[in-house]
Structures are given as C-alpha cells and as structure tokens.
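Complex shown without one protein chain; remaining protein chains in place.
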Amino acid sequence: MRRTGFVALIIFLALGFSGCWDRIEIEDVAIVGAMGIDKGQGDNVVVSLEITNPGALAIGTHAATSQSPVVSIVTRDEASTIRAAITNAQRRTPRRIVTGLIGTVVFGQSLAREGIGQYIDYLVRNARVRSSAVLATCDSGAGLLQRPFLSPLPSRTLAGLSESAPASGMTMTATITEFAAKLSEPGIEPITLHTVGRKTKDVQVKRQGEEVKQTDPAVMLEEPIDVDITLDGELPADSPVLSPYRESSSGEFVPGITIDIGIAAYRDDKMVGLLDGVEARGYLWATGKLEEGTVEVPDPGGSGKTIALSIIRSSASIKPVLDEEVVRMDVELHVDLETREGPLDTDMTNETLLQALEDSIDALILHEARATLNRVQKELKSDIYGFGNRVYRANPKLWAQLEPRWNDEVFPNLEVRLQVSSRVRAPGAAYGLSAR
Amino acid sequence: MNPFRFLRRLGRLPGLTRGTSGNRHGGQGFSNDLNKNLATISAFLGKPSDLVIRRLSLRGDPPLSIAVVYLRSMVDTETVRLTVVQPLLSFSHVVHKTAAKTVSPLETLRLTLPTARATFSARSMNELITLIPEGKVAVLIDGASGALYLDASRRAARALQVPTSESTVIGPQIGFNESIDDNLSLIRSRLKHPKLRVEQVMIGRKSRTDVRMVYLEGIAPDEIVAELRRRLHEIDTDIVLDPGMIRDLITEQPYSPFILERTTERPDTVAAEVNLGRIALLVEGSPFALLQPSQLFTLIESAEDYYLNALSASLLRLLRALAYILSVLATPTYVAIVNFHFELVPLPLLLNIAATEEGVPFPLPVAAFFTEVVLDIVREAGVRLPSQFGPVVSIFGAVILGQSAIQAGFVAPGLIIVAMLGTICSFAVPRAEKALAYRLIRFPLLLLASILGFPGLTIGGVATVYHIASLKTLGVPYSVLYTPGHAARLSRKLVRVPARRQPVTRPLAQVDRVRSDRVPEPRDPKNDD
Partner (left out) sequence: MISPRQLFFTLALARIGALLVLLPVVHAGEAMQDAWISVIVATGVAILIAWLGAYLAMKHPGKSLGRFANDLLGRLGGTIATGILALSFYVLCLIRVRLVSLVIISHFMPRTPGWALAIPILLTACYGAMMGPDTIGRASEFFFTVMAVIIVASLAVFYAWSPERVAGLKPVLSRGLGPVFAASVPATFLGLVSGLKVLALGRFTTEKGKIPKATATALLISGLALLVFAINAVTALGPAQAQRSVTPLLALASSVSIEGVLERLDLVLVAAWVMGVTFDVTALLMSSSILIGDSVGADHRKVTAVLFLLGLVPVSHRITDIFTMRRLHSTPVTGIWAIVIAVGTLAPVFVAYLIKKRKGGS
C-alpha cells in the first residue's frame, strides 16, 4: 500500500509539473553554429551569429517541407555586451536562439587587440556554450561567417578548418578551456588560431543561374546552396590561393572565400601579434606541438634540388636553469621526419648523406625557432611559451620576485638555449633510385 | 514415502471436512442403507447427467448390493470396468464368504479388489462428495456405513508439442502439455535422481487443482522449500488455472509492476533450474511451470545458452541485456535528448533530427506517448489474432500506419525509428511477458524525461533500481550482483562460463547466503542485549 502511495505521489507530482519549464521543441530552436565578435562603436561589440535552417539542409524527402531554401543566415547586432547583442538578435528571430552548439568563436582583430577578457568570461560562465569550442582571431569576426567553403555552412567551414588546419604544421587551435586556463595560470600567455579572410578579386557567384557580385560586407542573407563559384577572368598573380603565406592586412574588413591561418599571440587577454606561417611553426617547434607538416631543405648531395620531408612527431623539453639572479631556459627539441620527395638520384640510405640531411634540418629548425623566439621576446613581449610557468613550478619564491617585471623585462632578455636533434626516420616507401 | 499422504490439502469447502486416507472403517454422514447413501450423493452433486451409479448385485444369501459411483466425464470407464466391476463380479463368492465371517463388509470389499489401484476409505460422506468430482470412483456396499474410493481419473490432454512461447533453434523441442502427469514424467525423465521430490498440494476451493512442487532435496535450500510450502498452504482462493495465478497469490510484492518468477514450458529448462536448486511448480491443466525463487539475471538467460558454446552464449546474453535496457530507455532518452539536451548531438545529426521534426504539429512527448501506445496496441492485436492474420496486422499497423503517419507529418521519422527500436528490442528478449512488465515503466520514465530531461530520467532510474533491489521472491532477494558463491557473480551471469570451468554441482549458493538477508526489526530485543 505504502509503495503504491509512493508511485501515485510521484506520478501526481510529475503531472503537477505541467510547465515543462526547460523543454523546448527542436523545431522551435535556432541553432547557432558559429559566433563572430567584432568591435563596434565605442565600447560596443558587434555579434554575428550564424543561424542554420535545418529544413533546407536535410537530405531526403524533408527538404521539400521546408518553407525557405535559405540554408543559413548571419545576424549582426551591436550592443555593449554579447548577451545583450544576442537578445537583440532574438527580437528578430522567430525561434529561440541556442548557443549550445557553437563550434567556433571568431574574434575580430581590432577587438582582440583591445582585450577579450569579458567575452571569454561570457563563454566560460555560460554553461550552455561548450568549452571545447575553438577560438579564432580574424580580421573580422563577421567576415568569416559570410562565406562557406566546401561546405554549405560557414560554421562547418570553420569547424573543418580548425580541425584540419593544424595538419599544415603552421598553426594550432585553442579551445575556450585552454585559452582560459592559460589566461589564469602564472607565467604563460594564451594563443588562438588566427584566420585571415583574404581579399580576392570580386568574385562572381552564380546563384541559380543568376550572377551576383559578392563583395558587399553588409550582406546579411546568404543562400550558398548550389553556389557555383567562378572567378572573374584569370586568376590574379597575387591570388592567395597560390601563395598563401603572406602578411595579412589587419584591421580592414575583408570578405573573401580563401582562408589563411596562423597563430594569434595574446598577452593577458589582449592580442599582441600574429605569427604567420613559418613563424607559427617556429613557435610550434619550440613547444613540441608539431605533429604534421612539411620541411624543405636543399639536397645535401649538391644537386641543387630540394628535399621535402614530412614531420611525424616532435617534442620539446623545456628546462629552467635558475642561478642566483640569472634565469636561463634550456630547450631541447626532438623531431622525427620521413622523406617524402626529393631528386631522383639521391640515395637516402647513404649514412653521410643522411647525416648531412639531418644537420641541415637541424639548422633549419633552429633558425625558424630562433627567429620566432626573437620576435616574440623582443617585439611581442608575451610569454606564450610558458617559460615563466616553468620558473614558477621550479622555484615559486623566485617567481614571486620576477613576476611583476616578467613580461616587460625578464622575458624579453631571457636567455634561451635551443638544441635540436632531428632524425630522419625512414626514406618513405622507396629507397630512391640510384644514380646512373 | 507417499507424498499424497502428508501433503493432502485439507478440504476447504464450507461445511465439508476431509481427512487423509486411512484404514478406519465407517465415517460421518454415512448410513447403513445403500440407497440412502446413493440418494445423498446424487442430491449433493445435483444429479448431473454424467453421474454414473452402477449397482451390482452379488448373488448369495443374503445378496450383497454394491454400488460403483463416478462421473463419466472424469473417469476412464474402461479402467473402472477392469479394476472394479470385473473383480467384484468374478470374486463374488469370495465376497460373500468373507462378508459372512469378517467384521466389516467394507474390509471385505477392499480385499476383493486386488487388481484395483490403491483403494482408500472415505472418512465421511462429505469427503466422498468432494472426491467424486475429482475423478475418483466410489464403491459403496449395502450394510456398511462407509465407502471406498480409488482413482481412475482421465483428463483430456493434447499431445506433446514444440514449446510455442519459448522456441529455440537448437536443443530439445518438446514442451509441456496440460496434463500434470505427462509433465512430471517429462521432468523425471530428465532428472532420474532419487532425491527428486514431488509434493502435491490441492489448491482452490472450487477448482481443487492439483499443484505439485518439484525440487531436489539437499540442493534446494530446505527453508525455501518450507517457505513455499507454507505459502501454498495459506492460499485461499476459489480457482487456480495457471501458475500465474499462484504467483499472484504468493508474491511478496503484489503492487510491483515487475513479474519476477519465471514461467517456462520447457522441461529441459525446468530440469536445469531444479538442478540449480530452484523449485518448480506444476499446475494441473497448464503447460507452464513456475520456477522459484527468481533472480534478476534469469531475465537474460535462455535454455539455448547451455546448448551453444560459451562465447556465443555470452554474446547473446549481453545482447539481450542491451535489448532490455533499450526497450525501456530508448524513447525516454530520445525525448530527453531532443527536447532538453540537444547540445550533445553532433551538429550534422542534430540538423537532420531537427529537419525531420519540422512541421510536426504535436509536442514530442505527446507524440512519443501515443506512438508507444499505438505500437503496443499493434503488438497486442498481432498476438491475439490467429496466426494467419498476424502478418496482416503488422503490415497494416507498422508499415502502412507508420509510413502514413510520417508522410502526413503527424509523427517525425526519428521518433518512429526510436520507438520501433524499443519495440523490436522487447521482442528480442527470451521472456516476452517479463519484457512487457519492464516496458511498463517506460511511461513514467517518459513523463519524467519530458519534464526534467536527463536529471529526471536518472531520478526515475534510481527509484526503479531501489524498487528492484527491494524485491524478493520467497524471501530471497531478487537482485544480487556480487554476493559470493559460484553461480552468483555478476560476470558469470552476464556471460556464460564454459561448462568445464563450472563445478559439476552448482547449488544456489547465493540463495543460502542471502536467506538470512532480512531486515531485522529495529527493536529486536535479541540484538539489543
């Protein structure tokens, strides 16, 4: 009897909860796939949200039931906080905006240079936003949300990019958690993925037979389905498609379909600089984060050709050497590589040749790592390597003394000894043809 | 040792008392006058059309008048002729002789029926009247205030057939039928051990059903056997037709939605379980045996498991466990995810789900509830109909109804897929009736999931586990996972251990141990001092 009473009570209570407070029908949800945050007027932020229309995306019979063929729209709202901007967007959206599926958050560079602490706080504090979302810095946060590339959705493009771009060995991604952790830990500065929307010549987009010119940054409504992209005439000589590793033009709002990558270095919550291409790789060497990528060195055999090797793995051991007042970092880099491409008649099994090859790789890595280190130390003055953190862990008392002047005085003048030992692990799948 | 002797249940018909058989002559309610006795019997039974009163008059001086009384429908007439009528007629002179000398005509009769089956004396007229409808043949003699009876009963039974509710691909293909003696013979032929005990209990004031407890003495824990015996004797009901009715009468948890005790119509399963120390209850007129005590993990066991090799059997068990869980949780979890926690679904999948939900007018929980109910109705309809119509119903119900509902935009295909998955899973488990019972809790869970999402679902799940943990059969806990003992460990239940690795005799060690597992009274004076 008592038991039935319990069951009845549970059911009764459950029926009482007729409100279903947080239940929401999936068809009443506006799913945000990516968010762009840019600087607005004064202290305002401009928040761009990519809202997808699942009905237009679905495969099969149900695409037909959708009212609108628009795959996604990008809203832009200006307000003093992200939250207020999203609320503004909600006023114009017939469905509840849900931030829980945001995969990428893109910060505009001008905003990033002023500091993004408060916006990181929004992302961390809001339990609905997943902390595994990737942070990116871009010339314009909204710009990246405009153009999809190899995918119907801009957010998918970005997610794919952050997943596959590290394969180039020229960048690394940071999630919200990682960024926030570095922000709060002593002696290490955060980084993010840096993406650059490259300006191309005006592109002609054939949309359902009709040609539309697409350079207008104010375009809010996109219909990228069945986009047939035809470039206007010949590819220009400076087309970023062919030469991707170039300095970026910062500050300017650049819409474009090609995307370039690098690493944005922060000091506290302010972006201080951009490590582009090889520079970013210099950073990745020194932190041992490189898992993929390509190294090119001249053929030690003297053919004048170039040998390309792919990076299999790398590691770096950073050891702080703390004397009385002198602090020094000993960084040892180990890199494993595999030969991928070279002149026909180079014998990769030749020991001396291999040794010479490894030596020249060592020299290249050392050069790249050192160049980046110099720039970070002297120019950016931001300890993205986490040297300070090593000092803190090794000797917290010393760190307490050094901390106030670390970034400005100690770190820029820190002696860092780099040692590289690379190993060409395999010749690839073939020994190479012997010289005739 | 005659099990009939000490287990004969006391008659419970109001106003009727009946003793066990004995040698005492005479009894209450009998008259010396045969005609009077016959009139009483006939009146009491309401002069049914199948009542046969066969009067034999034995020549002699004085002529002895004997009556044989039985119900034609319950008795094998040939047996009566061979074992009662013929001996009496052929030995009439002996009867006479002895009747003249000896004290009692009844004793004479007993001596005269040597070819008969065991004969008993009725203690009273009331007893005799309850016995005749059971298929006994009463023999009355003029001048004696008493009667003899013997058993010549005959029951209609179908031939032994393949067990329909528990078909297996391999293994014995014979099932019980409605005759309790046939069933007992099937069990005995599989366990020819002298310690196999069969105890008879008659249950039901009106049905007077023959119920038998079958167990192995020494293997089945004595106190559990005694407990079952006690409970069976305490049953006071009118009619018993199936072990299911007995289960309902002896269970500790009448309000639990779960059906704990396992019923089976496979003699091989009964033999295996009895060998493990369980007690089987056979009920006259039902092809099902009830196995007690029951434990949670018998849910995923099938007779087949022991005929396959260990690896495939283990895999099957894990699959069945998964099927159980899915059949209960599939729809509530889907509702919780889609309505509350869609963030955990990867975006491409979510977009697909969202697209299918687009334009469906009903809220998901409502649609889910009705889909589940309709699926159950379709299933029920398919089961009830003659087998020729079964496929028709499934085609109409599942295919046409489902397809049209989706096309008309009443229900989202995602929901149909998930609800169907749950239903199919419930078919994949060996015991359909239990799967049904477990599936009942889908509905409260669905409610909780659609109000509170995952937290609600978990709270419901915890309450369910508490309930399952509190269940007992015959005082033995229903769910025991880790209690030590050979056959008891979780790993050995989830997977089947190769036969060689198992001890030859595996009594229910865990039953013994957890038997003491009763909540001690909080103010037990023995514990206090």
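The letters A and B name the chains in turn, as written, and every chain counts its residues from 1.
Convention: a contact is a pair of C-beta atoms (placed from the backbone, for glycine too) under 8 Å apart; a residue touches a chain by one contact, two chains touch by 3 or more.
Just so we're clear, the structure is a prediction, and the values are computed from it rather than from any experiment.
The chain not shown here makes contact, within the complete complex, with A, B.
When the missing chain is restored to the complex, the residue among B:39, B:322 or B:344 that touches it is B:344. Here the missing chain is touched by one residue of A:56, A:85 or A:176, and it is A:176. Summary of contacts with the chain left out: across A:313, A:378, A:393 or A:423, the touching residue is A:393. Counting over the whole complex, chain A has residues 2, 6, 9-10, 13-14, 17, 21-22, 100-101, 124, 127-128, 130-132, 175-177, 180-182, 184-185, 288, 392-393, 396-397, 399-400 touching the chain that is not drawn.
Seen from chain B, the chain kept out of the figure touches residues 340-341, 343-347, 448, 451-459, 461-463, 465-470, 477, 479-483, 490, 516-520, 522-523, 527-528.
The rule is short, and it goes like this: only the chains that are shown with their structure count from here on.
Averaging C-alpha coordinates per chain places the centre of chain A 67 Å away from that of chain B. Looking at the complex, you find that chain B touches chain A at residues 253, 255-256, 338-340, 342-343, 347-348, 350-360, 363-365, 409, 444, 447-448, 450-453, 463, 467. Taken together, the chain A residues at the contact with chain B in this complex read 1, 3-4, 7, 10-11, 14-15, 17, 20, 22-27, 29, 31, 33, 52, 54-55, 57-59, 62-63, 65-66, 98, 100-101, 103, 128, 130, 155-156, 159.
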